[in-house]
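Omission of a single protein chain aside, the complex is shown with its protein chains in their original locations.
Should a chain be cited, it is by its letter among A and B, assigned in written order, with residues numbered from 1 in that chain.
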Amino acid sequence: MTVMTKHVIIAGGGVAGIEAAGVLADMGHTVSILEKEGNPGGHVSKWHALFPDRRPAGEVTGYLGKRIENENIRFIAGTSVEKIERHGGGLTVGISGGTTLNADAVIVATGFDLFDARRKEEYGYGIYDNVITSADLEQMFNDDRLLTSDGRVPDRIGFVHCVGSRDEKVCNEHCSKVCCVTAVKQAIEVREKLPGCEVFCFYMDMRMFGPFYEELYRESQEKYNVNYIRGKVSEASGTMKKRVALKVEDTLAGRPLKMEVDLLVLMTGMEMSKSGAKLAEASGFATGINRFLESTDNHYGSNMSKMKGVFYAGTCTAPMNITDTISHARAAAVEAVKYLSSK
Amino acid sequence: MQLEGKKRIWAEYQKDIPDDHFFYVRSCIRQTFFAGSEQVFLKIMRDDLGKDVMEDPRHTTCTGIGYHGDVVPFETISTVVARHFALATEAGYKNIAISCVTSFGIYTEILETWKHFPDLLAKTRDNLFKATGREFDLPESIAHASDIIYKFRDELARKAKYQLYDITTGKPLKVVEHIGCHYAKMFPKHGIGGAEFPHVLVGMIESWGGEVIDYPERRHCCGFGFRQYLIQANRGYSISASRKKFESMEPYKPDMIVANCPGCAMFMDRWQYTIKEIDDVTYGGYKTGIPTLTYEEMAGLVMGYDPWEMGLQFHNVQALPLLRKMGIKADPDKRFLAKDGSRLPEPANLINS
Partner (left out) sequence: MEDLYARLMTDVRFEEGLNACMNCGVCTGICPAAEYYNYDPRRVVDLVQTRDNNIILELLKSETIWYCGQCMSCKTRCPRGNTPGLVIMALRKVSQELGYFTESEKGRQQFAIKRTVGENILKHGYCVVSYDVDPKSHPEQGPAWEHYYNHLEDSLARVGGELNGKEGPTRKISDDVLQELKNIFEVTGGQDLYDAIEEASELKAAEMNMEFKRAGRDFEYFRHVVTADNGNHQVENEDIRREEHAARR
């Protein structure tokens, strides 16, 4: 077989998986994307608008959709990858349903799960009305319906940063990176939709790491009057009027603070996906203390696995934004190509 | 509020409570202020449930109030508690039933510390032997006494004579349940239901026909604060904590408050009286105060025990309205009797009398 007709399997049909597939297919390789859900696109297909420029998420989903319109790409929905093993000179990939496929190279792009907010019991998600997650809010933006559970227009919305991240109590010490800028974005969107609604962001740090993020933060203050209170929300309780009573410290003022809001938005972090974790365990892929896949080197080997022919792309290795996921996926594809041409 | 969410949490935080053969250790506060309650617990366990509960009269305070009052060092309290383990070992008991919630927190803290610092366990063994010649095995289980009643709540429900039910309205009683801070806040895995949505009293209340009220300050400390109450100059801390809770629960119109910690039950009764004296404010339905019971008193009422023999009259907020609601006939004239049956003068200024 020549280099041009090698078969690459990609575990995961989200941003990373599709971008890696696109690069490989453009270079003439045969690619099979195996996606456990019914549709391509992963999490981004559920978002409304993306930071930093608030462009419609649909544009990126559209881009991804076009990417897989390539005769070299086979998109197989409703199928998950369960085990990857070396066999002879290649790889066998066990998939759900019991069959095995053969591949010359595999890219693991199983992505992330959002932290289950119910695990932060003190916030009462799933128990008290009007405690929602950032994903729930994004869906409300999609539905163009920003109302409380009993149909009121909110007067005050609070955002809680770091839910499920930087938190020993839920065994996630890592920072999920993108939640801060997501909160800023959503805060702006709320202020735009409901100019009469006060918005408070309760943060520990403002992690505005990416291009134009810090500028967005500044804009949220100057143009949109989003209020930032430095303090992690300690507890949320439902009130008789179905508002949410929260307790927090305003650490910059050095005083405890109680406040009622109409909606409390929990910025849930990223965790290694459950299906990815199962795949890693079954295949013997090392995971870090944060339970994401551990590559061979933190600096120049972030796509590399110890198993020959297997490469990692995207948030299965660490929390990332879409921009970096795409870059990471392209790098994984290049590593795969290098590998295939050396065989 | 969505019950499904709470049920998920309760299912995760189930605790293994032994079936029988308990070594009972009493509470300084409960035996002082609610002596009847401890006797009710023993009666329920022995007579209603047929369980073996042993009490060695040589057991003492665990020194918890001294420890949290910062006059007793950790090594000292560890050794006093180890002495209780030695008494239990001597009597052949592996399960400890603890009356006080602060004690329960301390026994848990000590056992956890010994788990992570085995050198401290060794040191305590030495110290106990040096001081008393005693040796001990680690208990197989420690439970707060309310955990045990929780475990058998359905069996008690089947034997119950009364329900937590308002016969005047035909609706379940609205009950505020208060969990002592030291029950689960330190080690949530050791509390039934965990720290945020503890189930130990909820389970009892619902098994016995009542409805539990959730309110924003449910998880707030009652305000004992150890030194914050013990010292007169500090009592403002204590009373304002309870007051915060009363103001928060009031709109939900509770018929009663029940607590698994004796200190909490005592404070939430005393502070209602004090707030009335200071500000002429009372809480509860017709502003007649919210009867505040220990969980043993609640269990005793449901089992049909005589309220006055349980000591319900020795609360500032009298439980008479509650008894009427439950359809329990108890003669108010029989509340304050001497040993020989003669009537003692009724205290003035009780709430609801």
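We adopt the following convention: a residue touches a chain if its C-beta (ideal position, glycine included) is under 8 Å from a C-beta of that chain, and two chains touch if they have at least 3 such contacts.
If you're wondering where the values come from, they're calculated on a predicted model, not measured in any experiment.
Touch with the chain that is not drawn comes from one residue among A:146, A:204, A:307 or A:334, which is A:204. Residue A:167 is the one among A:116, A:136, A:167 or A:219 that touches the chain not shown. Taking the complete complex into account, B:224 is the one of B:104, B:165, B:224 or B:283 that touches the chain left out. Panel shows chain A; residues 122, 156, 162, 166-169, 204, 230-235, 247-251, 253-260 of it touch the chain omitted from the view. The chain not shown here touches chain B at positions 26, 28-33, 35-36, 38-39, 55, 57-58, 60-61, 63-66, 68-76, 78-80, 83, 105, 113, 116-117, 120, 127-128, 130-132, 181-182, 185-186, 188, 195-196, 219-221, 223-228, 230-241, 244, 269-271, 273-274, 308-311, 313-316, 336-339, 344-350.
Just so we're on the same page, only the chains that are shown with their structure count from here on.
Centres computed as Cα averages put chain A at a distance of 46 Å from chain B.
Of all the residues in chain B, the ones that touch chain A in their complex are 1-2, 4-6, 8-9, 194-197, 214-219, 251-252.
For chain A in complex with chain B, the touching residues are 118, 121-122, 124-129, 235, 237-240, 245.
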